[in-house]
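A single protein chain has been removed from this complex, and every other one stays in its place.
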Amino acid sequence: MEPTKEQLMDMYYYMLLGRAFEERLEALYRQGRIPGAIYLGRGQEASYIGSAYALKTGDVIAPTHRDMMAMLPRGMDVKSIMAQHYGKVTGPTRGRGEADYLGDLSKGIFTTVSMLPDFYPVAAGAALAFKYRGEDRVALAYCGDGATSRGDWHEALNLAAVMNLPVVFFVINNKYAYSTPNENEMKIADIADRAAGYGIPGRTVDGNDVLAVHEATLAAVDNARTERGPSLIEAKTMRMRGHAGHDPYDYVPKASLEEWEKKDPIKRYEEYLTGLDWFNDDEREVLATRVGNEIKDAVDFAEASPLPDPSEVTTGVYH
Amino acid sequence: MEPTKEQLMDMYYYMLLGRAFEERLEALYRQGRIPGAIYLGRGQEASYIGSAYALKTGDVIAPTHRDMMAMLPRGMDVKSIMAQHYGKVTGPTRGRGEADYLGDLSKGIFTTVSMLPDFYPVAAGAALAFKYRGEDRVALAYCGDGATSRGDWHEALNLAAVMNLPVVFFVINNKYAYSTPNENEMKIADIADRAAGYGIPGRTVDGNDVLAVHEATLAAVDNARTERGPSLIEAKTMRMRGHAGHDPYDYVPKASLEEWEKKDPIKRYEEYLTGLDWFNDDEREVLATRVGNEIKDAVDFAEASPLPDPSEVTTGVYH
Amino acid sequence: MSITEQKAAAGMELQSQESTYLDAINQALREAMEEDSRVFIIGEDVGVYGGAFKVTKGLFDKFGAKRVIDSPLCESGFIGAAVGAALMGLRPVVEVQYADFISCGWDQIVNVAAKIHYRTGDPVPLVIRAPSGAGLRAGPFHSQSPEGWFAHTPGLKVVAPATPFDARGMLKSAILEENPVIFFEHKYLYRRLKERLPKEAYEVPLGKALVRREGNDVTVISYGAMLHKAIEAAEGLAEKSISVEVVDVRTLTPLDRETLVGSVKKTGKAVVVCEDNFSYGVAAELTATISEAAFEYLDGPIVRIAPPDTPIPFSPPLEDAYLPQVVDITAAIEKLARY
Partner (left out) sequence: MSITEQKAAAGMELQSQESTYLDAINQALREAMEEDSRVFIIGEDVGVYGGAFKVTKGLFDKFGAKRVIDSPLCESGFIGAAVGAALMGLRPVVEVQYADFISCGWDQIVNVAAKIHYRTGDPVPLVIRAPSGAGLRAGPFHSQSPEGWFAHTPGLKVVAPATPFDARGMLKSAILEENPVIFFEHKYLYRRLKERLPKEAYEVPLGKALVRREGNDVTVISYGAMLHKAIEAAEGLAEKSISVEVVDVRTLTPLDRETLVGSVKKTGKAVVVCEDNFSYGVAAELTATISEAAFEYLDGPIVRIAPPDTPIPFSPPLEDAYLPQVVDITAAIEKLARY
C-alpha cells in the first residue's frame, strides 16, 4: 500500500509540527519559562511519525518520556501539551504531571509514566481487551534501547506472544540510554533479533526514513489485525539532543552528531518529496506557516491558562 | 574430557541419594511427620547431578524450590536438609525456612528463595565478584521453564552478557510450571534459543542423560572460566511428581507420564553403566546400602534434633 | 449484632449449605462473571487447575479459557496487562498465587495502577486478589501480610475481610469499584470458617468498619485472621467481667476512622491487633488515628499487638511465637482494663 499524496503530506506536516514544537519548548526551557524538565526527540521524527501514522482510529499507543511526537498523528493537541509543560490546569493532567508524562485515552493515547517500559505490559493488556471483545483494534507500545533491558519488556513480549495479542512493540534505538551507549546496554547488534526468542517476527528499520518506518509499522499492524499476533520493530536512529534539557550531552563525540545531522529525517524526507512531481515550495511554505501559528497559539494558550488552584491537590485520587 | 570411573560412580551415587532422599521425604509428608511443603524433582536427577557435578570447589550454585538434588554434589549434608524439613534447629536455617528453601554459603550454595528466579541476577552478581577479584570461580543458577517468563530472568542474562560474567544459566525445562504447560508459558520450542537475543551461547540437552548434561555444563563452565562469558543451557526433562506434595497432578495425561517413566534417568544411567566392563551388581548394592543408611541417619538425626526455642524468634534479623 | 443477626436484619434468605471463606470468594467471582461479561480472571494456574488454593475452581469449565486466563509466570507482566485491559473497559480480577509474590508486580501496582486516575481521571477498575497471612507453617515466602505497604500507597483501596459473608460481599464491591483494589484473602481462614450465606447476590460496601461485638471497658481493633483471636480473647474476658468491644476494620484504605474512634471514645481504651509486622505498619496507623482523634477520651495508653519485625519463621514453635496469640491479646486487654 503506497501512501497517498495526502498521507505523504500529512506525515510531513506532523514531522514539521513535532520539530517546531520541540524547538519552541527548548527555547522556553532555556528561558526558564516552564517549570519542569524536557526530553527532546529531535532527530527521531521519522520514527515517531512513520509509526504512529500507520494506526487507525480506535488503536492505542503507549509512549515513553521522549515520544511526544508520536501523539501528534493521533490527534493530541499541541495546546494541551504546552499547557502541561507550563503546569497549567488546561493540560491533560491538569497540572499534576510534568513534561510529556501525559496522554489522552479518548484519542487512544495512554498516559505516559516514567518507569521504563511499564506500559509494554499495559499495551499488551489493551490488546488483550481488543481480542477479548473481537474488536479490530491494535495497540502499539514505544520504548527506547535502554528500556529493553528491563524485565517488563521481556514479560510483555512473552505474554503477548503466548496469548497471540494484537500489539506492536516498537523500539526506538537511538544509540544511547541517557549516557549509556548500546554496548553497555546489550551484547547484540540488533534488538529486533530478540523477537525470535519469543516466537514472533522482528524487524530492524532505518528510523530516519519515515516511509520505511511507515511501511514496517503497517505490516506489523496488519499482522496484529489479522490475528497473526504481536511483532517487534526496531527503528535505528539517533537522539540529536541531550537526554533532558540540562544534559550537556558531552558523552557523544561531536563527529558522530555531525554525521547524523546529515541524515536528518526531515531534510531527507524533504529531498524525497522534492523529487515528486506534485510537490513544490509553496506547499512547504503553507505548512511552515500553519505550524508556526499552531505553536504560537499553543504558547499563548498555555500562558493565558490558569494555574491549578491549590485546594485541588487532594481531589481525584479515586474515581 | 571423559569422566573417570570414579566420577561416573560419584554421579551415580548422587542420583541414587537424591532419589532415595525424595522417596523418604514423600513418605514422611504423607505420614504427616513433617510440617511443611515438599517439592520433588523425581525424574530430573540427571539434570541436577550432571550439572552440579561439573563444578569445582569455590564455584557457587543458586537453586530454586525443586533443586535440592543439585546441592548434593556440592557437599550439602542430607541430615541438615532433613532437619530443615522437620523445622529443627539443626537445619541450615535453624527452623526459619521451610522445605528446600535453604543453602550453605560455605559450600557454595546460595540459600534458596521462592520468588522465581530472583537468584538469576544474584548469581550474576556472584560472578561479578569473581571477575572483580580475578578469581577462577564460576556461578551456576538454576530455574525452571516457568521462571524464564519473569523479568529477572531477562535482566540477569542481559546484564551478565554485557558484563561478560562467568556464570552459567541452567534452565530445567520439565514441561510444566505448576499446572501450566510450556505452550501457555512460551511460544517457542527451545528456551535455549533465547540466548541469541543476549549474544551468548545457548544449548539444549537431553535432561535425562546425566552424561550429556555433564558434558554440556563442563563446556559452559569452561567458557565462563576462560573469560568467554555466560551461557544458557536448557535441559529437557519431565517432572514425575506433582508440583508440591498436595498436587494431585491430574493435569498431565497418564500416558505421558508412562512414556517418561521409560526414560527414567537412573534406569537409563544404570543401563549405560552396566554396559561398562568394570561395573557390576556388587557396586550397585554397596551404593544402595550406603544411601539407605545415610537416609536413615538423616531421619534419625532430624527426629532427635530439638525444635527451636520460641525465644529465638526475634534474633538474627540483622548481623 | 452477630453476623447471623446482621443478615437476618437485612432480610436475606440464606443458602441451605454452609460456605467456607474460600467458597464465598468463589461465589463472588462466579456471580460477577455471570453478571458482567467484562469481568475476567488472570493469574498463574487459575484455569484448568483452579488456582493453587482452588479458589477459582469450576470457573474455567464454566467460563472458558477466554475469561479464566492461565498466564505465564510473570506478576509484573500480567498485572500490567490487567491495567491495560481495565483502561480499555474490561474488569480484570488478578490472582497472585501467594500475596508474597505480589512484590514481583510491585511497580506496576504502585507506579502505574495507583497513579493513573489522579493524573488523568480515567478509571482503573482492577482487583488484585492475594492470599496472605501466616499460621500454616509455610515459612517466610508463603506467609506474608503485605497490606501495610499497600495501605500506605495513595490511589489503591486495600481490603481484608474476616468472614465468608464479608469476603463474598466485599469482593463483589471490589469488582464493581472503578479503582484498583488489593484484596487480601487470609489463607488461614480459607477452610476454617463456615457460615450460611445469602442466596441472593449482595455487596458489602468498602470503607466501612464493623463493630463485631459490643462492650464498654476496652475496644479491640483488628481484622483478618487476628480478628477471630481478638473475639476469642474478648469472650474469654467476659467471664472475668471485662466487657470488650471488638471492631473489625475490614477496609484499610479508605479507613473508616469514624467507627474506630467512635468506639474508643466510648470505652476510653484501645488495643490494636494486627498480623502485619509491628513497626511502620497498620498497627501504627490505627494507633496514631486514635491517639489523634480520641486523645481526650483515652484512659490508658493504646496498646499495639503485632508480630515482631522479622521475616516469618517456619518452624511451629517459632511461628507460634511470631504470631499474636489469644493469650497475648487477653493479657494486654486485661492489663489495660485495670489501668
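All chains are identified by letter, namely A, B and C, in their written order; residue positions are counted from 1 within each chain.
Just so it is clear, contacts are C-beta pairs under 8 Å (C-beta built on N, C-alpha and C of every residue); 3 or more make two chains touch, one makes a residue touch a chain.
Treat the numbers as computed from the prediction; the structure is a model and nothing was measured.
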item: Shown chains that the omitted chain touches within the full complex; value: A, B, C
item: Options A:M9, A:M115 or A:A196, residue touching the unrepresented chain; value: A:M115
item: Omitted-chain contact residue, chosen from C:I25, C:I42, C:V96 or C:V110; value: C:V110
item: Of B:L28, B:A46, B:M71 or B:V113, the one touching the omitted chain in the full complex; value: B:V113
item: Given C:F63, C:F78, C:W149 or C:Y223, the one touching the chain that is not displayed; value: C:W149
item: Residue, one of B:G36, B:G125, B:G144 or B:G242, that touches the chain absent here; value: B:G125
item: Touch residues of subunit A, complete complex, unshown partner; value: 35-37, 87-89, 93, 95-99, 101, 113-116, 146-147, 149-151, 177-180, 184-186, 251, 307-314, 317
item: Touch list for subunit B against the chain that is not drawn; value: 60, 92-93, 96-97, 101-105, 110-111, 113-115, 118-130, 132, 139, 151-152, 155-156, 158-159, 162-163, 316-319
item: For subunit C, residues in touch with the removed chain; value: 100, 103-104, 106-107, 110-111, 114-115, 118-119, 140-141, 148-149, 151-155, 252-253, 255, 277, 279-285, 287-289, 291-292, 295-296, 298, 300-304, 308-311, 313
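Assume only the chains that are shown with their structure count from here on.
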item: Pairwise touch network: line, ring, star, complete, or other; value: complete
item: Distance-maximising chain from subunit A - centres being C-alpha averages; value: B
item: Distance between the centres, which are taken as Cα means, of subunit C and subunit A, whole angstrom; value: 41
item: Rounded Å distance, subunit A centre to subunit B centre (Cα mean); value: 45
item: Residues of subunit C engaged with two or more neighbouring chains; value: 71-72, 74, 76-77
item: For subunit A, residues contacting two or more additional chains; value: 151-152, 155, 158-159, 162
